[in-house]
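Report on one structure; see the data block that follows.
Removed: one protein chain of the complex. Kept in place: all other protein chains.
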Amino acid sequence: MSESHQELHQRIASSFARQTFMAHLGAALARVEPGLVEITLSARDTLKQQHGFLHAGVVTSIVDSACGYAALTTMPADAGVLSVEFKINLVAPAAGERFLARGTVLKAGRSMVVCRGEAFCLDTAEPRLIAAMQATMMVMKDRPGVAD
Amino acid sequence: MSESHQELHQRIASSFARQTFMAHLGAALARVEPGLVEITLSARDTLKQQHGFLHAGVVTSIVDSACGYAALTTMPADAGVLSVEFKINLVAPAAGERFLARGTVLKAGRSMVVCRGEAFCLDTAEPRLIAAMQATMMVMKDRPGVAD
Amino acid sequence: MSESHQELHQRIASSFARQTFMAHLGAALARVEPGLVEITLSARDTLKQQHGFLHAGVVTSIVDSACGYAALTTMPADAGVLSVEFKINLVAPAAGERFLARGTVLKAGRSMVVCRGEAFCLDTAEPRLIAAMQATMMVMKDRPGVAD
Partner (left out) sequence: MSESHQELHQRIASSFARQTFMAHLGAALARVEPGLVEITLSARDTLKQQHGFLHAGVVTSIVDSACGYAALTTMPADAGVLSVEFKINLVAPAAGERFLARGTVLKAGRSMVVCRGEAFCLDTAEPRLIAAMQATMMVMKDRPGVAD
């Protein structure tokens, strides 16, 4: 029997809750669909780079997690996910208060899943694109200690 | 008169100190040379992903800052630096206690600086490579609010 | 007066015709819209890697040109375009006869344009994704010898 939407959400949420770094950033899991995950984040004084924008590493962290979990939605329930590599363009300074990262699956293979991700500032009526990622995620199976 | 090594170190350290996110990670500026910057980090429970390794975003953040500051060492004292884009390969799980990120300048242009970066785990006699980055940094001049 | 669609197509086609390498590959300009360019290619014995698939460099070349020209559609008529950097995932072996590369503009800035690109094999009823690119293109102005 295939996994229900509730079971899928629970599987991702349970792994997300173990990412202590997401809590350290104040990031929250906002949406889980097959092949798509969204994470939200509010700006904090502790997350800045030298000009007062969100640090590129913060933006990258939430888009990477969104891509990783989007990949995980396409994997069997006993598999784990690891980031192999990614590339990100920071297309506008991350100025603002509310941010959303979205990861979507472009191609799900047996051993690797290729994703695209974006980050948006939500302060304006129309979400404003601030970053775009392309990422390769690895399917981990039968690897002790690496399960989601 | 050209900038002394002490002035260079001071210029980078002063900007690094304004990156609140580096403090939030517990990262420290460890070395500044023309075209080369190193940052160190100790593992903390708040910096993990779901399998107990350092989150890819943490590793990325310190390598990005190391590359950005390596680029800044090659820029005029009144210029600021912004990350345009980067790509990172996470070549081994970030398991361990002590980490070092190194950024080096590959090509310094008028408007853009291309860098390479690496992250190492320092727990073993020989530093163990855990990540490799290639990054494009932008030289910001005469942009109010964006100075280092 | 703004450029008509016919003038835009002519501007891109004229530059494409000067890319001798596109002719050497047998690639053809197939579609030009504001922010979108498509290029088609037929497999040839001279374009293979060692296992008989299209060489990754061939796939990359047509997606890079599609992205570069998509970027050029957003630039003033006297500007030239140069590839700053790109990243490509080759998500499936490039086996087949007919291929299409598409470049689309994600964010058009004053000095840089960020694009995404894809390559598809057209042999099946549904185009089959074989590659995905994310690219940074530079706007060249007042640079002698670099005009499109």
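A, B and C label the chains in the order they appear, each numbered from 1.
Everything that follows uses one rule, which is that contacts are C-beta pairs under 8 Å (C-beta built on N, C-alpha and C of every residue); 3 or more make two chains touch, one makes a residue touch a chain.
Just so it is clear, the model here is predicted, and its values are computed rather than measured.
Participant: Taking the whole complex into account, name the chains on display that the unshown chain touches.
Facilitator: A, B, C
Participant: Give the residue, chosen from C:E38, C:E118 or C:D148, that touches the chain omitted from the document.
Facilitator: For the chain that is not drawn, the touching residue is C:D148.
Participant: Which listed residue, B:L8, B:A92, B:L122 or B:A147, touches the chain dropped from view?
Facilitator: From the options B:L8, B:A92, B:L122 or B:A147, the contact with the absent chain belongs to B:A92.
Participant: With the missing chain put back, which residues of subunit A would touch it? List them for me.
Facilitator: 84-85, 87, 111-112, 136
Participant: Could you pull out which residues of subunit B are in touch with the chain that's been left out?
Facilitator: Output for subunit B: 87, 89, 91-92, 106-107, 109, 114, 116, 129, 132-134, 136.
Participant: Even though one chain is hidden, which residues of subunit C still touch it in the full complex?
Facilitator: 15-16, 18-24, 45-52, 55-58, 60-62, 64-65, 68, 80, 82-90, 93, 145-148
Just so it is clear, only the chains that are shown with their structure count from here on.
Participant: If I superpose the C-alpha trace of subunit A onto subunit B, what rotation angle comes out, expressed in steps of 5 degrees from 0 to 180?
Facilitator: Rotating subunit A by 180 degrees superposes it on subunit B.
Participant: Would you identify the chain whose Cα-based centre sits farthest away from the centre of subunit C?
Facilitator: B
Participant: Are the interface residues of subunit B and subunit C largely the same numbers on each copy, more than half shared, or largely different?
Facilitator: Comparing the two copies, subunit B and subunit C contact each other through largely the same residue numbers, since over half are shared.
Participant: I'd like to verify one number: the distance from the centre of subunit A to the centre of subunit C, where each centre is the average of its C-alpha atoms, in whole angstrom.
Facilitator: 29
Participant: Where the CA atoms of subunit A average out and where those of subunit B average out, how many Å apart are those spots?
Facilitator: Between these chains, centre-to-centre, one finds 22 Å.
Participant: In subunit A, what residues contact two or more other chains?
Facilitator: Each of 87, 89 in subunit A touches at least two other chains.
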